[in-house]
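Only a single protein chain was left out; the remaining protein chains are all shown in position.
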Amino acid sequence: MTSTEQIPIEDIPQWQKDLDQAGFVRRFLLGRRWFGADWWFAVISGVLLIFVFSMAIFPGLYAPFDPRQEVGPGQLAPGQIPPTFVLVGESGGATELDDLIGEDVRIGIVIGSESAQVMREVAEQREEELKAEGQNVMLRPRPERYGTIEEALEGLSNGEVPAVIGLKDEIEPLLVSYPDLVIGEALSGNIQKPFLLGTNQIGQDVLSRVIWGTRIALLVSFSAALFSLFVGVPLGLIAGFWSGGLERVLTLVMDSLYSFPGLILAIAITSVLGPGIMNVIVAIAVLYVPTYYRIVRGQTLAVKEELYVEAAWSLGARPFAILTRYIFPNVIPSIVVIFSVNVADAILTEAGLSFIGLGLPPDTPDWGIDLASGQNYMRQAWWLITFPGLMVMFVTLGFSMLGESLSEILNPRLTEN
Amino acid sequence: MHISPLTGICASSLGVALLLIVYAFVRGSKGLRSYIVTRVLLTLPMVLILVSVIFFVMRVIPGDPVTSELGPRGTPQAKERMREQLGLNDPIMVQYVKYLGRVVRLDLGTSLVQGNRPIVDELSERLPATLELVVPAMVVAVGFGVLSGTFAADRRKRPSDYGLRLFSITVYSMPIFWLGLILQVIFGVGLGIMPVAGRIDAIVNTTLDRYTNLLVVDSIITGNWAALGSSLHHLVLPVLTLGLALTGVFVRISRINVIESLVEDYILAARARGIRERVVVYRHALLNALIPIVTLIGLQFSVLLAGAVLTETTFSWPGMGLYLVERIGQRDYTAVQGVITVFAMSVAIISLLTDIIYAFLDPRVRY
Partner (left out) sequence: MANNTLLNIENLSVEYKTRMGWVSAVDDVSMEIRQGEILGLVGESGCGKSTLGKALLRINPPSARISGHLWFHGEDLMTLDDEAMRQIRGQRISMIFQDPMTSLNPIQRMGDHLIETILTHEPEVGKEEARERAAALVDRLGISSNRLDDYPHQLSGGMRQRVMIGLALALNADLIVADEATTSLDVIVEAQFVELLKELRDEFNLTILLITHNIGLVAEISDRVAVMYAGRMAELSDARSVFKETLHPYTQGLLKAVPNIQIDDDEELYMMGGSPPDLVEPPMGCRYHPRCPKVMPVCAAEPSHFLESKPDHFVNCWLYEDIPAEYADKELSE
């Protein structure tokens, strides 16, 4: 007479029946009731991370521009519309730059403004275009400098110059006094949309760089964390399972490495290896091997003593079977938690390395590199350091929040009775 | 005989460590004594391993210090001269043994730039700056982190707990140099009330006589209050940056450990005896949790050093971290190797000390 035969079906708890019938999705939703805010932490960070992943895999879908291309004027604040320069001429006279072909045509500009540069750039571009069409012409106007825009317009209406180039916003209100002047073509600022996060010192779009930076950060941190997982976990399992002299030496080495400041070790390695994405991955991967090793070895030692493992031994299970079937499954939750925390840490380390100027080639769209170059423009352009840093923070936050809530959920020592 | 500040500081901190160890040795039980002896003996291979790892990382990894030093355009003659000068033509094991011998004598070689000064002399100017930054930061982080972690544990699963946890994860997730930059932008550039670089105002600096190179200590012993004010003023942002970055970790460590001790039977038993809740949490639970917390704090020391490198870079703080970064930029690899060796040795000593404190704090015999 065994007692199980006697249990009426009613005695199986309802929640267990529910769970047996519930699919994966429902089980997942049931977790909300069990784990409260930790469940929300995990879910929110999960959603955040899915978004981040999609950004890393398809940065082109999110980024409006090429991260390396200089798409606008330098140091444009977020939301600020790039200034538009226009050509002003007399009505019936020149209204386009093409009307001013020649080598000694003078165009009025204001001293110290960017108008001269705009004029030169657009003129060169037009000349190229005209030449490509087969017209052999010179389009090289010279600047006639005035102290203020009013003086320049005065000069234009006096006939001193055939045209004036200036900021559209400044000229428009003044035209009331000069009825015979008209605004001609716009010479720059074809982009009338503001840059959402501004532009950096050389006119690259900050938003696009920040989005493309996700790819580098995730590539480096994931590869590094995976690499150390594949080295550290087997080593830890073996060391915990077969204790001995070799295991002691290995443990000592791992403990020493673990106690050493990770970033400094990574600095040492990358400074010797030189720049390159593989080198950074290797340098960071080395840091986390001891983490996996220590945790996995510790747990293996603990699980090895459990009764059910001893029972398996006594039933004649092979060491390999015990290792893979009894011990390894017990270690998986910790590995998941460590992995996610390590990825977070690797992102920070990678950013730190690039910030110092080690690791990646300097024009890489990378958060650390952008922060380092932004530091020089901190006083004028706050957005250069704010957004890459926020991005590092959010992605790191996603991974550490996931790790934290998973460890809270998976750690049986923390469950209340 | 000239005693450099580095030797002085090394000697005095080793002295303090030694005193602590001797105190624990004398006060402790027989088990503790034998534990201390084994642990001290275990430190030697640990230092050896770290020093060796540094040596081999710097030498054996593909990538030749001479090439990276002179660049690909260095002439073969120049390279050869340099190899000879650095002893790189010796077999690797000979170099290794020579290096170990030098490390034992605290001789870290001479710099390859700036008049070939001994690395030890250069570091003796830098180490105090790092200490002055790291020690207060650690105090801030431990004080705030442990207390608020305990508070969160006591309020487990209530809004203040979730709030503190979110805070701790957020500061943990901030790149430390970015935190520094933001503080600089707000308090230095925006409000203009805090200096953003250096340890002391240049003008005040000329009036300060330096003995220990710890500016706060120097200005107190010479009674130079202007210098004290200025150096404290310069300390605020870097210490805040480094301290805040570490706080997150400590909140987390303390919270988990206090929670684990709060579910113990003796906590319920203490409550059943009518012990006040405050005493139960902050004396019974926290003191028991402190034992693992001390060890974990010891391990965080390496995070602190890594953080110091970045903080010093951000605040142009002339400590060992900035030195390391500068010398990497100048390809002065003897200096790089030297400063990393010093980092390694301090890590080993700190880990020795925390282990002994741990054993001393925990009355249970389980060495």
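Read from first to last, the chains carry the letters A and B; within each, the first residue is number 1.
The working rule: a contact is a pair of C-beta atoms (placed from the backbone, for glycine too) under 8 Å apart; a residue touches a chain by one contact, two chains touch by 3 or more.
It should be emphasised that the depicted structure is a prediction, and the values quoted were computed from it without experimental measurement.
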Sort through B:107, B:201 or B:264 and give me the one touching the missing partner chain. B:264
Given the contact definition stated above, which residue among B:288, B:313, B:334 or B:351 touches the chain not shown here? B:288
Residue of B:20, B:48, B:186 or B:275 in touch with the missing chain, whole complex considered: B:275
Identify the residues of chain B touching the omitted chain, counting contacts across the whole complex. 264-266, 268-277, 279, 284, 287-288, 291, 361-365
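Going forward, only the chains that are shown with their structure count from here on.
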Just how far, in Å, is the C-alpha centre of chain B from the one of chain A? 29
Looking at the complex, which residues from chain B come into contact with chain A? 42, 45-46, 49-50, 53-54, 57-58, 61-63, 65, 68, 156-157, 162, 165, 169-170, 172-178, 181-182, 184-185, 189, 252, 256, 259-260, 263, 299, 302-303, 305-306, 309-310, 313-314, 324-325, 328-329, 333, 336, 340, 343-344, 347-348, 351
Looking at the complex, which residues from chain A come into contact with chain B? 36-37, 252-253, 255-265, 267-269, 271-274, 344, 348, 351-352, 355-358, 368, 371, 374-375, 378-379, 382, 385-386, 388-389, 392-394, 396-397, 400-401, 404, 413-414, 416-417
